[in-house]
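As you look at this complex, bear in mind that one protein chain is not there, while each of the others sits in place.
Which chain is which? They are A, B and C, in the order written, and residues in each are numbered from 1.
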């Protein structure tokens, strides 16, 4: 049974309007389909059909992590679910993992990490801006994962306190300045993830990753296209997000990997990582 | 220290060639950079630089779940990491979750679910083809998550045995025939996920989801574009995967949601779900 | 030297704001960089630097066809330059061509055809809505190509008046109803083009094209992504057009092409038309 403080997702079958609310005593959410009174939803359960003050019906649903993260309060560009999901799959993350991250920002990716590391894992997240750390903490509290996160408010100049992390993620304007710090924190053979919005940043980051001996660099962008859901008029949405950022991944390796290689031959033209081509499979 | 049975990922700095191996006594992997002898890697640790029989260097890395799933043995089209990561974010999945899935196929998504539900969660997966179930089990064993999975070899005609699942996923040629079974298994207010490759299947699936009262239907496709990683010649790869499938999501709701609505007004033109536009945020 | 009636394109180096104007005596275009007085631009020439009333500089440029068509007055969805350019390349269009089109709409594609068929070609365009025909005529006049176009205001129920057209283009809600009419108008072996926004329309159109013996059906969508042009922060625009429509092409062939073929074997899985793979080249 739902109570104050719980998160609910309300969706209208008539307009497709939707709202993600944290139930608060006396609060009212305005909508073009009438007022949604929080008090009306206390004592109900997920999956019920509820109404606005003027009788418009809404489905009362359990919010997903993805839906929540798209709507967290933010004072920065956030890491979106499409990137967060891909990051989870391509770093060494899972229940019990120790993850290190900088910067915290609005805590979107921090929450995703904390959600999936479970009670036996932990996330250490750095940001030198106090107000960001506080916002991220609040966002994590509302999703119920704040106790799995240590928020540190300081710059990375002294490096990370952690060692042997299962994964390190950097979301900073100049990630190339901190790859040495990330390297110290990361367990050998494990993978770093980095998010940057511009081509110029990719270039400098790749240069630094190689000069620090990181192996298997990959750069990828993810495009998401929603479809309109009228079954008689199926088609993509007219407008889509054209760009959020580029994800860069690479693996920590001991020194010497590139010794004796000219820059031209440093794996500059890797095999095509086509997802649907099974060239070799593990046996 | 690595031992027989462990998974390793080998990457060449010279060619970008890479191999995901399960170390087996006496086994040898051929490559255009010389033989990779499994015995040579036992006793080493992730992050070391190793060599093929003729002295070509490789980085010895810890494989990620994403890399593993791209290379599992398969006798079906698999669910790829780009979709798996997105599914994780948009269903109610996390440490401790109970997930129900049909069909198992080669077990790619099954492994991803099992990885993230942890030791306190469980995955129930159905497939009527014995050989698929066995292949999927082997793939799960190699990733070390088979004990979190119950493999059931039967058709869905009698429905799922489970109730109150946190999430249900269907990867079947005719998902519309089994949405009633999925509905029985799913906890109220929770979300179903479905993967289909063709437009025609989207149409029939959306129709059935609505007639069964599911709320908040969404259809999305994910395009992934890798970049070539030469920092001096940054550009996308020449060839990319143009299509794997469409993901459909919807939430179980009690009956009556669409009563009195004409089909035309059934949320047919929902609000634009633009990822980077923050229209309302949870407070 | 520019005179009243001429088209000019004004672009600000400071804000990137731009305006496409037809010079009219006494007219003034407002802008956040000050008023642009048409009279100030008469007597100037393309390529000059001009000013708004308060001294903000603008480049005075010759508009391209693409820029013009993006800005024609419209009361319908228009065919955009990205599709128009592709259509030009994939139909039999060029100086001297005879093109037949239905419907006219706002005349965007009509103008593009008329531009490229030159003084020795002609475009016949049908629309049953008088106000659309008039709008399209005005748009064509302003680009200076109206004398190459015959505007017909009637439905297609009686079919086209023309025969042996070099190309036929249909931009209608139910193109499948008019493929027989298009077939009558088109010269043998030549190609029809069709634009539809939804998957469902593709399905019905392909069915009808095959049942009427059209050969070599192709369906394609074009995605355009603009980049931000700050050289220090190169990256794609945040938002892009996710969908305009699908282009369908097929070639008129005499009857009997599909005789004795089951529907399953009717070229349903053509060779991959990858643009950068040269499998066979003409010698």
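For the reader, a short list of remarks on this structure follows.
In the analysis below, a residue touches a chain if its C-beta (ideal position, glycine included) is under 8 Å from a C-beta of that chain, and two chains touch if they have at least 3 such contacts.
Quick caveat: nothing in here was measured; it's all calculated off a predicted structure.
When the whole complex is considered, the residue among C:98, C:115 or C:181 that touches the unshown chain is C:115. Counting the whole complex, the residues of chain A in touch with the unshown chain are 199-200, 202-203, 238-239, 274, 276.
In the full complex, chain C touches the hidden chain at residues 7, 9, 11-22, 24, 45-49, 57, 59-62, 64-74, 77, 80-82, 84-92, 94-96, 112, 115-120, 142, 187-191, 199, 202-204, 206-207, 210, 215-234, 237, 239-241, 244, 246, 251-254, 256-259, 261, 265-276, 278, 280-283. Take chain B: the residues that touch the chain left off the picture are 197-200, 225-226, 232-244.
We take it that only the chains that are shown with their structure count from here on.
The two chains most heavily joined by C-beta contacts are A-B.
With centres computed as the average of Cα coordinates, no chain lies farther from chain A than C.
If you average the CA atoms of chain A and of chain B, the two centres end up 17 Å from each other. Taking each chain's centre as the average of its CA atoms, chain A and chain C sit 40 Å apart.
Shared interface positions of chain C, i.e. residues touching 2 or more other chains, are given as 199-200, 238-239.
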